Structure formats: structure tokens, C-alpha cells
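Below you'll find the structure, written out as C-alpha cells, and then a few comments.
One protein chain is absent from this view; the other protein chains keep their places.
Chain IDs A, B and C follow the sequence of writing; residue 1 opens each chain.
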Amino acid sequence: MSTKLSNAQIAWRAAQDIEDGAYVNLGIGFPEMVAKFQPPGKQAIFHTENGVLNFGEAPVEGEEDWDLINAGKKAITLRPGAAFFHHADSFGMVRGGHLDVAILGTYEVAENGDLANWSTGPRGVPAVGGAMDLVHGAKRVAVITDHVTKDGRPKLVKRCALPLTGVGCVTRVYTSLAVLDIEDERFVLREKLPTMSVAELQAVTGAELVLPDQIGDLVAPEL
Amino acid sequence: MSTKLSNAQIAWRAAQDIEDGAYVNLGIGFPEMVAKFQPPGKQAIFHTENGVLNFGEAPVEGEEDWDLINAGKKAITLRPGAAFFHHADSFGMVRGGHLDVAILGTYEVAENGDLANWSTGPRGVPAVGGAMDLVHGAKRVAVITDHVTKDGRPKLVKRCALPLTGVGCVTRVYTSLAVLDIEDERFVLREKLPTMSVAELQAVTGAELVLPDQIGDLVAPEL
Amino acid sequence: MDKTVPDLATAVAGIEDGMVVMVGGFGGSGAPIELIHALIDRFKATGSPKNLTVVNNNAGNGRIGIAAMIDAGMVGKMICSFPRSADPRAFTEKYLAGEIGLELVPQGTLAERIRAAGAGIPAFYTPASYGTDVAKGKPVAEFDGKHYVQERWLKADVAILKAELADTLGNLTYRKAARNFSPLMAAAAAKTIVQATKIVQPGEIDPEHVVTPGIFVDAIVEVSDPKQEEALMRAGVAYA
Partner (left out) sequence: MDKTVPDLATAVAGIEDGMVVMVGGFGGSGAPIELIHALIDRFKATGSPKNLTVVNNNAGNGRIGIAAMIDAGMVGKMICSFPRSADPRAFTEKYLAGEIGLELVPQGTLAERIRAAGAGIPAFYTPASYGTDVAKGKPVAEFDGKHYVQERWLKADVAILKAELADTLGNLTYRKAARNFSPLMAAAAAKTIVQATKIVQPGEIDPEHVVTPGIFVDAIVEVSDPKQEEALMRAGVAYA
């Protein structure tokens, strides 16, 4: 067994918590992988900010219709029972609390639920897209992320150092090492890799872990 | 010639000022008559608050479809090129300034453009409907009205005594005796019945008339 | 995820005492008569739901629909723009007797408040009602030299609506001007219950023609030959 989950395995784990019939928005990039790992018999309905509900997989290469894309500007297909709508209606769905789950990537997430996933600082061209809306309104805002940065620094922190996307918005975090809920402005450990001790996990986490009586094993299939 | 215009003649006079292709909302009741008197070659497009654009005349009795009604809950028909939309979009058209003309009835209209057409006071069941929205946003808000009440009191006044529908919103008034613009919070006389002197008109008007160099004759066909 | 329910009684089973209930329709156009009457049946059988706050443009007509709810004594308050109709007796009697509450809202403001609730906009500014009695006590603000009234979103616990087509995922179309407030209410209510003239399979409504996407809909019941309120009223029908 690996010492950490791959991105695909993190996405798989997040997918297991999505209920049948849930309305789900997956952030651009890594979170889009979640769609591939829905458990059998559970069929989520996917929303994309640019005005499509109930889209399916990418079309075969060469079969793209570039008027039918997702928020990441990738070509998509429709499932039966899809709907088109304009951008104000689409973000009404987001802000209005109609989505059951939004799953986003992140640079940092803080124990108070603050999220920083849109800007790594003042250099370059700033671009926010739909992130600042998506963090509000979904009944559950989950983050999927490696537990630490490429150079080993914690991504789960006491307070975000990078520019915020939203304040107190994240409710659950799926990482390469653990699953945590954010409750009362603290990280509550729900699952961890069975090969790792709590002390080891705490050492790579930038805020104190709350330890409930029961902590599950984080186990994902080889993918 | 009669000593005053009939309601039909007032409506006819108001209709003469509607441009070809204008988007027009006609208030419930008396203003609905305006639609009948469009000049040849000028075709307005009528809007009703409950979500229809480009409706036509009432259907033949017995042919009504009661899902196809106007704001006064009368059965209507569609013209080619009609559209349905929901109430928020419909009032977006109103408030957003997309209508060229709204023509409303009134209890009182004041020289400062204030309109009172929704309530005759605190007794009974109050009901406002779309009036408080319709007075805002149309490029031109016109009132059609008898010049005086049934018991002879002026309906054109210095300040409204009845509860207001909107503040400073009326731009033109068509009455049974005259046509007036409201400019700089004054009634400017544009046309009057040729049989009536300015002094006679002033005597039945509750605010001072501004008299430009040219005052036209208010003449309507027998209807 | 099939949202259809077997019958009207099941559809309205979750509506509880004291709830805010949005009812689709403008006059008789779009009024979900069968859902309303199923709710009256439940009240008559069980005494519940009572003390409802009902949101609708009007306040009932004749002796059917919302008027019959009022007559039955289920309604504590109306939120509407125009509590008059051809035959407004039901509301008028109770209102003048002080037995029913009224929040009067200009029609465009009513529509926009409901729309705001569905879209997660807690407050907005409108020119409508500025300077009038209806705006008394509301915050005002000036933008670009013009005055506006601040209005709040209007949410509901439940919406009961009439659609033309529904697929089993809850995507809806409406019939002509019966659309009116219903797409707004579908989004503004915590639970949206729809009677549809025909329920079809996903894919049978063109995605370009969906008016209310299924995300806003919780329960659908087929009423294949729905009654039209205005037609009932003109025929002198009383539901009692």
C-alpha cells in the first residue's frame, strides 16, 4: 500500500459520499475526476456554471461540439433529462443553496473553514472565475487536495496566508492522507490512512486535529 | 361637438402618439382601449405584466383559453412573434426601462409628476398589483383620465391628496379636455379643446397651467 | 432518482401547520387546483395543515382554490399584490373581520423577492413603491441620483405548482401565461411540489425548452386533465 492516496483515489473517496440523485458541481481540473468514481446505483446530476444541468462524459475525440462545454471549457455530452439555462439562473442555483455538494480543489484550507484556491499572490494576471460563488450556497462544500504542498508544507492550516476565496465555507476535506470535517472552526479527523499514526498526521497538518472516539481507516482501491 | 372627449376619444388621442414598433403596457381597464385606436401603419407591441409580449385582441366569446390572459385577467390572443416569460423577467422589462410607453388610469396626478391611482384611502381591502412598478422604467409614463372627478373636482392637482403610486413619474397627461406635459414639476399645456378658453380650463385644473407660445387644438373623431 | 409520487394526497402530505406556502398562478392561469383541493381535503380530514401563510399574486376567487382554503379556515395570512378578483368574497370577509393577515407587496417586487430567494440574493433595491405608504419603514438608498427601496428575499417552506410537462427528474414546461410566478416559486421554496398534465421520461423534453430545471423540483404528480380555476369560477363551482 502506498504512503498516500493518489489524486484518483482522493477523488474516489469523495465520490463515495455523494448520494443518489444529488446535484453536484465539480471544480475545474482535479475535482472533475470525481465524476468517474460514482458508486454503482448512485447517479449524481452534474451542474456546470456555464448553464448546463445533467451533463455526462467527454465526447470521443473529434466528436466535440464546442458550443457544449463545461466551466473548464472542455467538451461534454448530455444525459437524458438535461437542461440549458443562462448564467444568472445558473449562479442562482449555486448561491441559492440548490446544489447538494460542491467539490473544489485548493491551495490552502483553514480550520475555520476559510478557503484559498484562486490566487497565489499579487503576481501575474488575477482570475477568479466562479470559485467565489461556488463556495457559497451548496449544502456541502468539500475540498479535495494533497495533504501537503509539493515542497512538503501543510495545506491544512490554522489561518490561510494566501488570498481568500471564501470565509468559513468549507465543511469537509478529503486529502491524500485523511478525511476531516470542519466543525466549530476545528478540523475533526474522521478517517486516516491505517499505515499512519495520528502523531504522524498531526506533524504534517498546520492546525490541531480534533480526535473523536472513532477514527475510520481511509482505504481506497488501486485505480 | 361635445364639451369634452369621451373615454374612447381620450384613448384615441393617446394612441396617436405611439410610434410604430413601440413596446407598450396598457393599464387595466380604461387604458386597454388605447390598443383599438392605433393609427394605420403603426403597430405597437403590447406587453402584459403576467408574462406575455405581443398579444392581440380578445378572442371570440366561447373561444377563450383561460391560461392565456392579460394582467386584467381577460382572455387574449397572440400575434405572430409573441413570447412567454416568467414574472421576474416581465417586471425586469418594466423596471429595466425597456417599455417605450406605459399608459395608466388615475385618481389624481400632480404637477410634480406624482401619481395616485391605487388607493382611495384606508377603507376596504388594499390592492396595488403592478401599478407601483409600471410607473417606473417606461421611457414615457402617460396618464389618461377625465379632467375632473364625477363630482367636478380637479384630478390634475398641485399635490396628490390620495396615497401615492409613484413619485415624480408621469411625463404626459391626456384628459377629456387637454393634453399636458409635465416638465420641471409643472403642467405645460400642449393641446386643449378648441371650444374652451384657457381660463375655463384653468378653472377646472388644480394647479397652475404653464402656457407655451403654441397650444394645439385637441380634436378627436367621433367614436 | 424518480421524483414522481403516486397521488395528490401523497404529494401534499409533508405540508405542516404554520408553513409558508407559495401557490403558483396569476388569477386562474397556472393555479394548481387539484393540489390545493388535496390540501383542503387533508385539512378537513385531520385539522392540518392550518395557520398557513399563502403567497400568491391574488387572494382567491369564488369558492375554489385559494378562496376555498380561506373559507376552510386554513390560511392565517396572505402575501400578495392584488387581493381582489371577480369574486373576492372569501378573503374580503375574513380580512374585514380581522381574521386573516395581509402583507401587500407590489407585483414586480413580489416577483423579484421570490426570485431573489431562489437565487441566494438576500436583499436588493427597487424603484417600485419609493415615496409611497407601501415603503414605510423600509430602508431607502440613493443610486446615481435616484431613490430606491430595499426589499428582502421571500422564501417558502413549500411551493405547489402546476406544470404542463414534467420529466421524472423534475424538468418542467408550462402552458402559455400559466408560467407566471411558478418558475420563481420553484426555486424559492425548500420543497417544490408539482402537478403536471403529463409526466414523461428524461430526454423527452428538449433541454433547450426546459423552463424549470429539475434541481428546483422535489415531487411530481400527474393530473392529466387539470381543472382551470377561471373556468370553474365562471361555472359557479364551489369546493366544499
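Please note the rule applied: a residue touches a chain if its C-beta (ideal position, glycine included) is under 8 Å from a C-beta of that chain, and two chains touch if they have at least 3 such contacts.
Keep in mind the model is a prediction, meaning the values are calculated, not measured.
Asks: Which displayed chains does the hidden chain touch?
Replies: Across all of the complex, the chain we cannot see touches A, B, C.
Asks: Of the residues listed, B:Met33, B:Met93, B:Leu164 or B:Ala220, which one is in contact with the missing chain?
Replies: B:Met93
Asks: Which is it among A:Asn54, A:Ser90, A:Thr175 or A:Thr205 that touches the chain not included here?
Replies: Checking the options A:Asn54, A:Ser90, A:Thr175 or A:Thr205, the one contacting the hidden chain is A:Ser90.
Asks: Of the residues A:Pro126, A:Pro194 or A:Gly216, I need the one that contacts the missing chain.
Replies: A:Pro126
Asks: Under the stated touch rule, tell me which residues of subunit B contact the chain that is not displayed.
Replies: Contact residues on subunit B toward the absent chain are 20-21, 23, 43, 45, 47, 52-54, 78-85, 88-89, 91-99, 136-137.
Asks: By the contact criterion defined above, which parts of subunit C meet the unshown chain? Give residue numbers in ascending order.
Replies: Residues 112, 116, 119-127, 141, 143-144, 146, 148, 152, 173-174, 176, 207-209, 211 of subunit C touch the chain that is not shown.
Asks: Since one chain has been left out of the picture, which residues of subunit A touch it in the full complex?
Replies: Interface with the chain not displayed, on the subunit A side: 48-52, 65-69, 73, 84-88, 90-91, 94-95, 114, 119, 124-133, 136-137, 163-167.
Everything that follows uses one rule, which is that only the chains that are shown with their structure count from here on.
Asks: Need the most distant chain from subunit B, centre defined as the mean of C-alpha atoms.
Replies: A
Asks: Distance between subunit B and subunit C based on Cα centroids, please, to the nearest Å.
Replies: Roughly 30 Å, centre to centre.
Asks: Round to the nearest whole Å and give the separation of the Cα centres of subunit A and subunit C.
Replies: Whole-Å distance between the two chain centres: 36.
Asks: Which whole number of Å gives the spacing of the CA centres of subunit A and subunit B?
Replies: So the centroids are 56 Å from each other.
Asks: Counting only residues that touch at least two other chains, what does the list for subunit B look like?
Replies: Residues: none.
Asks: In subunit C, what residues contact two or more other chains?
Replies: In subunit C, 115 touch at least two other chains.
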